[in-house]
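Pasting a structure here, questions to come.
Right, subunit A next:
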Amino acid sequence: MSSGTITRAGTQAPEEQIVRYSFDERANHWINALSYSYCLFTGLALFTPFLYWLAAVLGGGATIRFWHPWVGLVYVASIFWMYSGWKSYMVPIPEDAQWRKSMKYYVTNRDDRVPPQGRFNAGQKLFWKVMFWCTFILVITGIVMWFPEKMPRGAHFLLPITVFIHSATALVTIAAFIIHVYMSVWMTPGSMKAMIDGSVSSRWARAHHRLWYEKVTGRKS
Partner candidate 1 sequence: MSNEILEVKAISGHRGGTPGRGVSRAYDVCKLVDTTTCIGCKACEVACLEWNGYDFRETTFDNTYQTMPETAWNFWNLIKFNEYSTDDGVQWLMRKDQCMHCEEPGCLEACPADGAIVQYTNGIVDFNQDNCIGCQYCVTGCPFNIPKFNAETKKVYKCTLCSDRVGAGLEPACIKACPTGCLHFGSKDDMQIEAEKRVVQLKANTSWKNAGVYDPEGVGGTHVIYVLGDARDPEKYGGLPANPTVPIFVRLWKGPLKWLGGVGMVLGVLGVFMHRVRYGAKRVEGEEHRS
Partner candidate 2 sequence: MTNGWIDIKNTDMMLIMGGNPAECHPCGFKWVVEARKVRNAKLIVVDPRFQRTASQADLFCQIRSGTDIAFLGGLIYYAIQNNRYNKEYLTNWTNAAFIVKKGFKLPEDGLFSGFDPAAMKYDVSTWNYEEGGNVTGTAAAAIAAGDGPGAAAALAVSVAAKNGAPAAPSLPPDAAYDLSLEHPRSVFQLLKRQYSRYTPEMVSSITGIPANELTKAWDLFTSVRKDGDMKKAATIIYAVGWTQHSFGTQIIRTAAMAQLLMGNVGRAGGGVNALRGHSNIQGATDLAGVFDILPGYLKVPLPTDNDYTTYVTRITPKPSKPKEWDSYNYWSNTPKFAVSFFKAMYGDNAKKENDWGFQYLPKIDRNYSWVNQWNDMYNGKVKGLLTFGMNGVMIGPDSQKNIDALKKADWLVVGEIYPDETSAFWQSPGITDDEKRQIQTEVYRLPCAGFAEKDGTFVNSARWLQWKWVAVPPPGEARVDQEILARIFLKVRELYQKEGGKFPDAILAASWAYTNQNNPSLVEVAKEINGKALADIKDEKQTPSEWKAGQQLPGFGWLRDDGTTSCGNWLYCGSWPDSGSNSQRRNTDDPSGLGIYPTWGWSWPANRRVMYNRASCDLNGKPWDPSRRQIWWNEATGKWAGNDVPDFKADSPPKDHMGPFIMNPEGVGRLFVPLAALADGPFPEHYEPIESPVANQLHPQQSTSPVVKKFTTPLDKYGDPKDFPYICTTYRLTEQYHYWTKNNPVNMQLVPEPFVEIPEELATQLQIKGGDRVKVSSIRSSYYCKAMVTKRIRKMSIAGKETFQVGIPIHWGYKGLPDGRPEEQRTPANLLSPTVIDPNAYTPEFKGFLVKIEKV
């Protein structure tokens, strides 16, 4: 089922390399990442006076206030794009439960005790789930916060609740985001390359996503 993605134009797969992300997926990911980051930093500027200097860095308070909701919409759009591409990979499989049981081995790098995983492991699926649902909450609350003057007087009491939920939800995504960035940039060598070039080595694929490796290569190991 995934053979089509491998041969997408723009994605080169040298020898012993397996295409992990198509160009569309990578583009999608980076649009998503950049828009999220923008919202993150501008949001943080509005969240606490300690980080209000971020507003200055990003063009001034009024500018970031103006762009935050618009970029937020870009982020929301890109996450739905992502959803349309990856929903089949995010379907739970029996191994997910085993993975979760042996998560402590994963965390402590004793990966030999971790069961084989598909294209995305159970942790990645969890990350996806968190981001997807948080985005859903953020966009609803965000739109309310965008136009508080349209809120009928009788429902004004909802405004502070909305702001609180928006901030709290954003904090949840930030926690997930820190782990995600850490793992991809620093903890799991090769994954950053995968998201940039699109390909991983067979070894890498076999080590981290064996079920997926077997599926796309047809090889049993």
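Going forward, contacts are C-beta pairs under 8 Å (C-beta built on N, C-alpha and C of every residue); 3 or more make two chains touch, one makes a residue touch a chain; residues count from 1.
Per the selection procedure, all candidates are chains of the complex that A comes from, given by their letters.
Computed from a predicted structure; not experimentally measured.
The candidate touching subunit A in this complex, chosen from 1 or 2, is 1. Note for the complex: subunit A touches candidate 1 at residues 45-50, 52, 55, 60-62, 64-66, 107-109, 111, 145, 148-149, 153, 156-157, 159-164, 167-168, 171, 174-175, 178-179, 182, 186-190, 201, 203-204, 207-208.
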